[in-house]
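What you see is the complex with one protein chain gone and the rest in place.
Right after this comes subunit A.
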Amino acid sequence: RFPRLAIKGSGPIIGKVDGPNPKPRLSLTSSEPQTRGRGVQLLSQVLQQCYGNLQESEVEVLVTFYENRLKDHYVIMPHVLEGLKALTKCLVLPPGSAVSILKSVFQDAHVQSLMLAQRSCVYCILINLMDSREEELKGLGSDFVFGFVQSMDGERDPRNLLLAFQIARKIITQGYEMGKFTEEFFEVTSCYFPIDFTPPPNDPHGITQEELILSLRAVLTGSQRFAEYLLPLIVEKLDSDVQSAKVDSLQTLAACGSLYGHKELSEFLPGLWSSLRREVFQTASEKVETAGLSAVSALVASLSRSVLSSDSEDVLHVFLDLILKDCLHHLAEPDLKLVWPSAKILQAASNASYRASLKVMSAVMPSLLEQYNTQTQVSNDVPLLLLLLVKSVLANHFCSLSSSLAVMECCGALAYIYPEAFAMRMVPRLKEAIFSGTSVRRRCVTALASVSSQPSLVQESVPVLLQILTSAHTGMGSYFVTSVCHSLQRIAEQAGQDPEVGQIFHDIVIPRLLGLAIQAALQGETLSHWPAHQVHYASLMASRAVRLFLDGDVSFLPENAFPSNLQLLKVNSCYQTRTVCLLMACVCSLPRSVEIPEVDRLLVELEELSFTCLHPFSYTSAAKCFAGLINKRPEGRTIKTLLLRYHPLSTSLTDKLFSLLGDSELASHAADGFYLLMSDSPDVLNRGCHANVRIMYRQRFFAENSAKLVQSFNSAVPGKRKAAYLKALSHMVNNLPKQVQLTELPALLPLLLEALSCPDQGVQLSTLSCLQPVLLDPPAALTTQLDGLVARLLALNSSPSMKVRIASLRCILALSHLPDHLVLPFRAKILQALAVPLDDKKRLVRKEAVLARGEWFLLGNPGR
């Protein structure tokens, strides 16, 4: 009768406990424990069915009743716990009773002396209360954790362990206070690590080892506070002989990576690394190796992510240094068996983060490349290793790749061997990155150029670059476009004499480039999108490409519909005349044997342009083009051209230049003319452009003219004109080969000293750079001039140009190496004067000053 009533919930259940109905009440108060037990059992079963219908006051009475029963005879205990478990599910549990239930359970029930089912009951009570009464339980402080630690200490049953781990995980994730019981808490859970569990045959509960491992791992790796206990434990367990223990330890270590930072890890890194190294190097099991590698990755990733304080060491570098130290030298011995494990570790480390890959790559690539380049009998492994590493870079941080020169170089080398792989994998990714407008697109363009070492790759990469150029009108920065031109130029250079690449450039690149340039010029939007230097690059590129054409066919010029009466060489707009440099690039780089059509008409137009145009870039280009054409003609004019060929007429033109030096207005320009004569020009009139260059033309010119120059200088009136002679002289001397300089200089020394006082910074700089090597092995003539030299050099220390200051300090340093008796008299003066540049605003100047002053201090002192 009684149970039925209760289930219906028709009346207050309290009545049933101490109400009028005597029977259950009698059994509950019976003095026979067995009888009391049955009474409690009955009540607990009822509660399990109807805990949802109870009211708060009823629950309160029942809780008090059950708490008291906990102190009762042990046979009753199982039923009491069942009842409490039901009560903890009540939503109306009165405030405070959660705490009191727990206190009573921890105090009166000795969990580990209970039977399996009752222990499970206790864990369920804990779980129920943690779900519904988190705040109240936290009020208990660390006592709660202590109670839990005591109750689970010694638990053996896997089913209960799963519950216990669930509680432990909740304690960590919900942030229960552990206080001084942290270590105990860790001990009581970590004693199961690593888990070794084999389910009984036809296991009815379906608990697997995997399940236990994962739930324990979630506990152990759940808090940074366990790091100091867990990491030594892992190192210890890695020594185990059981493979599953090793794998578990390694996986647990990898799991730590997501939470731990350098603070937790740094202390244990050497120990962890030596264990990891041993596992990966020595294991025969693929599982252990994989787990070890992912642990390395996880550690590196976590170290890369950690925020450093300003004064702490970057632990990432410390760790990577450990790895590199142990692995790098194995790569150098590709025949030994440690090479692959080492490579895998390095790969795992570099896969972990951008910073790590940067460091690892810059350490590994150079040595691999060197091996690759130097060893005559390259073992197959080296290119494979390179490929492996590069692939991992590509897969993960490929945008970072161009930041390391070594990686770029390596990509170039690899692309040469595996063009298909690069064409299929890398080029599309780079293209995507470039057009998505990322901040690294310039690097991507450079990377594209560096891998384009094979015709098949050029075929893929060049259209991409051209596409970028085409879209240049739509607002990409001109800086970026310049780098695209650079890249095209680089590809052309790399290609060398490869006829296939030449064909590609001939068929696709040049017409497009010229088309684009002229189109831009016609639209008159030159300034914003095609600044002069960029056209210049384009022309350089074109000239290099043209050199590849052995057929010398120039009739391919602009293919699309430009106005037919286009007169680019007429002086009407500087934008259009600018394109003359493109013309120069094309026609001047052709081999001498190629006939250029209508060359006479072209020469006339060019001459006119170079004399009438006001735009400096245009008229220089026109003159250069003119000179380039003349050089190849049987007979010709302009000085440089003739000079290169020792043409007899050149002297008369040089004389003309000399007379210009005497002219007060043109003197300075004329002096610069000497620079033009003596220096190498990168885009025209060099051997690469098939120009007619005689050997030693510089020496010859110098021998013919230096005396004349000195003479004119001596007879000239002081002032501007003298300065012009000095300038011309310094240009001439500076471009001479060093050996010639050394023999010629003593005679010119007085003039050079004079040149130091010339106000022109360019002259000062070129004179100083001539002087410095002379000072290392000074001619006798110098000794009489030391006074003046020192005074002039010190005066230059206050020059507004940092380059001049640096050069003069270097000369002063060189002076300190002269024989002591010559320079000692200047020591005090120079030391005092050098105190000033020690406080220069530019670091590079200070560096030179420190060096020079240090040496002068040692001068004449013991211990030098």
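The definition used in the following text is that a residue touches a chain if its C-beta (ideal position, glycine included) is under 8 Å from a C-beta of that chain, and two chains touch if they have at least 3 such contacts; residues count from 1.
One rule holds in what follows: contacts and distances are computed from a predicted model.
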Missing subunit (named according to UniProt) among the choices "Geranylgeranyl transferase type-2 subunit alpha", "Cytosolic iron-sulfur assembly component 2B", "Phospholipid-transporting ATPase" or "Transcription factor IBH1-like": "Cytosolic iron-sulfur assembly component 2B"
Residue of A:180, A:337, A:821 or A:843 in touch with the missing chain, whole complex considered: A:843
Interface with the undisplayed chain - residues on subunit A: 311, 313, 800-802, 835, 838-839, 841-844, 846-847, 850-851, 853-855, 857-858, 861-864
